[in-house]
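Heads up, the thing below is written out as structure tokens.
With one protein chain held back, the other chains of the complex are shown just where they sit.
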Amino acid sequence: MFFRAISLSICMVLLMGALIGCGTPASDHRDETPKEAETVVDKNKDDVTITFWVPGADEANDTYFTNVAKEFETLNPRIKVETTVLPPSGHDINKKLATAMLSDDYPDVFSSYLGIFRARSPKGEFYDMTEYINKWSDKEDIFEGALNMGTYKGAFYGLAFFPAPEIGVYRKDYFEEAGLEPEQPPTTWEELAEYARKLVQRDNKGIVTRAGLDIPLMNTAIFVRTMMKQNGSPVVDEEKGEPSFTDEGAVETLDFIAKLAQEKVNIPFDYQKKVEIPFVKGNSAMSYLQTSQIAQMIVNDPSMKEKIGFIPVMERKKKVSFCGYRLFTIGAKTQYPDEAWRLIEFMMTKEQMMERSKQLNIPVVRKSLKEEFITLNPELHKTILEYVEYGKGAEAVPWVSSLTKKLDIAFQEAYNGKKSSVQALKDAEENLRKDLEKKK
Amino acid sequence: MKIINTSCFREKLNRMIVKRQKKSIYSDNIGYLLIAPFYIFLVLFILLPILMNFFLSFTNYDMRSMDFIGLRNYINLFDDEYFLISLKNTFVYTFFRLLLAMVLGLCVALALKDKIFGLKFYRTSFFVPHVTSMVAASMIWLWMFEPSHGIINQALGLFGIKGKLWLFDVRYAMGCIVTVSLWKVIGYNMVIYIAGLQSIPNYLYEAATIDGANALKKFRHITWPLLRPVTFFLFVTGLIECFKVFELVMILTNGGPMNATTTIVHQIYDRAFEDYYIGYGAAQAIVLLMIVATITIINFKYGNQGHELDVG
Partner (left out) sequence: MKNKTFKRMLAVMMLVLSIFMLFPYFLMLITSVKTMGDIQSPSFTFIPREVVFLNYIEAMSRGDWPRYFGNSIYVTVITVLASLMLNSITGYAFARLRFKGRDVLFIIALIGLMVPRQVTMLPLFIVLKNFPLVGGNSILGQGGHGFINSYAGMILPYVAGSFGVFLFRQFYLNFPRSLDDAARIDGLGRVKTFIYIYAPLSKPIFATLAALKTTQTWTEFTWPLIITSKDHMKTVQLALTMFRNETEIQWNLLMAATTVITLPLIIVFLCAQKYFIQGIVTSGIKG
């Protein structure tokens, strides 16, 4: 009996081994290539495979990036590009990068969100491209704001190619309904609040059915930070690498937003989850949206083209807008920096950039393409470029995500009346400092 | 009116459901061999990573550098306001979700045990939430909870009740999460309870019927005691699952508003994958393991597993 048991167990293990063994894909081309190439001294004579990771979006985006790699391959016959379309969520991308780092599988070229770039460039995950960029003849043609996005401590670790500003939009038809002049968007905070109060609609039980202004109740931080900066607060002292949002400007800002939200001029929503943005559904009169969202609204309902107007960049003490970016980066451990840079260079050519504007509505970052970009859609694109020009992205510190979380909670505390704005911000800053202290 | 002879019925049952002899019949060393294949997989792919995690909890690993810092992560934990809130939230969630899921799961299983009209349809519809991808399902729930035009508030409006802010309200957010997770888990508890109910021999019920026991009595003296192993199983696994709640929180509220719904694993995720305090996240995980393991071991020691009962 004992022998039978042994043989049974062994059989089971073997069977499982066999089943799983079959599962290993037979043709795993990439795994081997770089390893072999590693030993070859003269790389120029050999074919090279570089990996290219790009966050997925809609079909047009995915096809563009897959095809562009093929185009690049035909121009550079000895370089093969293996494109991987990542899931779009920042959380998922972070997980992929973390494990890629551990397994030396980091992509050679990676199109990064600004937030991910800010958090990861201090960790030494990206290749220092300063030399390439300084030698690059087109460097002068790139918007300075965009170029600066890719720096960390004076060196270039990324090259911004995709500005994603949050643009102020309003509904002209709703303005008219509320007796406001449809061609005159608000230009100051006071006007923004006043218009919001006039535009809001509630049902007989007091539930807001049409928001005057979209103020998110969750993930409010981007909204809050941008307005704090408009009000002269630094939010983060980037040189010292310390939080700095307890000044008068910051407190006044938080107070302003929380009070406005308490007046119930908005429909609660979560800014990060793109599930239910009241403006997109036609349930709000004013909002801040990304260009792709505006484009999608017009696709869904062509009459929106006439109905949506644009709010110019606000100014209180400073003229600031929020503008996210995507950047091309090179993995720090890459064996083929030259080839990786060549791919980036190809992506940054005027032709490809214009192609992206036309196909994917991605704003340009080259001064020489400004005019051509504007002619594609004068009203919208002029506004976009203004937002890009005054755009500030995520702060250049590795702890951006902590900052975002603390500011969110500060807003929620002020909004729910649990703490005064001053106290909420003080506690948030103290909490953040304590966290940073612990990490050391 | 029928008079039930209770004592006779009890006696008869007692003869059928006997206490097992504590003493084992004989020792089976072949058991080691039978569990070996399973244990190989367990050790390699589950216990080993946990052990590595245990090691990480004494370091300040942040994906770049790693220094041994002793117990500092654990000491810092008790000073971490968010972690303490998450502990409290997790306990609240676990209490309500575990209790309700077990009671409702059992009720549904009892109702759907015997043939009634449309049985297959009912069973399937209770199970469908469990198999639906959470990404899509939670989006639907987000729509339903939406404060201004969401279906739940509109339905309440029909009865003249003022709508709530649900996920955006500190008072209701946790309740919403418990509701969604109940929606998802009832079918699962139902399936396991049905399997348990099926394993109770019918002749016990027949004998009880002959003695004139009513449904309640049958439940108390036959169903409930013989379902003990299943109940115990659902309690222990449910408890562990509840303590690990994460995905729902992440999708529905991301821990908000004001940390009202942040849970232990949500904090771990935040720390380890958003802030890169991997060592710190590991320490939180070890504390979680300690809590759950303690409760589980107490359960095994003092809880009634029901395996001292024997039928037939």
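A and B label the chains in the order they appear, each numbered from 1.
Everything that follows uses one rule, which is that contacts are C-beta pairs under 8 Å (C-beta built on N, C-alpha and C of every residue); 3 or more make two chains touch, one makes a residue touch a chain.
It should be emphasised that the depicted structure is a prediction, and the values quoted were computed from it without experimental measurement.
**Q** Considering the full assembly, with which of the depicted chains is the omitted chain in contact?
**A** Per the touch rule above, the missing chain touches A, B.
**Q** Any idea which of B:85, B:112 or B:258 touches the chain not displayed?
**A** Of all options in B:85, B:112 or B:258, contact with the hidden chain holds for B:112.
**Q** Which residue among A:281, A:333, A:350 or A:426 touches the omitted chain?
**A** Considering the complete complex, A:281 is the one touching the chain left out.
**Q** Provide the residue numbers of subunit B that touch the chain removed from this figure.
**A** 20, 24-32, 34-35, 37-39, 41-42, 44-50, 52-53, 56, 108, 111-112, 116-118, 120-137, 139-141, 143-144, 149-151, 183, 186-188, 191-192, 194-196, 198-199, 201-203, 226, 229-230, 232-233, 236-237, 240, 243-244, 246, 265, 268-269, 272-273, 278, 281-282, 285, 288-289, 292-293, 296-297, 300, 305-307, 309-312
**Q** What subunit A residues would touch the chain not displayed?
**A** Counting only subunit A, the missing chain is touched by 1, 4-5, 8, 12, 16, 19-21, 23-25, 28, 31-32, 35, 53, 55-59, 61-62, 84-85, 87-90, 92, 95-96, 98-100, 102-103, 105, 113, 164, 274-275, 280-283, 290, 292-293, 296-297, 299-301.
Basically, only the chains that are shown with their structure count from here on.
**Q** Would you tell me which residues of subunit A are touching subunit B in their complex?
**A** 1-2, 5-6, 9, 12-13, 16, 91, 94-95, 98, 101, 119, 123-124, 205-209, 211, 217-219, 267-270, 272-273, 275-276, 278, 281, 283, 399, 401-402, 405, 408-409, 412-413, 416, 418, 431, 435, 438-439
**Q** Can you list the subunit B residues touching subunit A in their complex?
**A** Touch list, subunit B to subunit A: 30, 33-34, 36-37, 40, 60, 62-64, 76, 81, 139, 142-143, 146-149, 153, 157, 162-163, 165, 167-168, 170, 250-251, 253-254, 256-259, 270, 273-277, 280.
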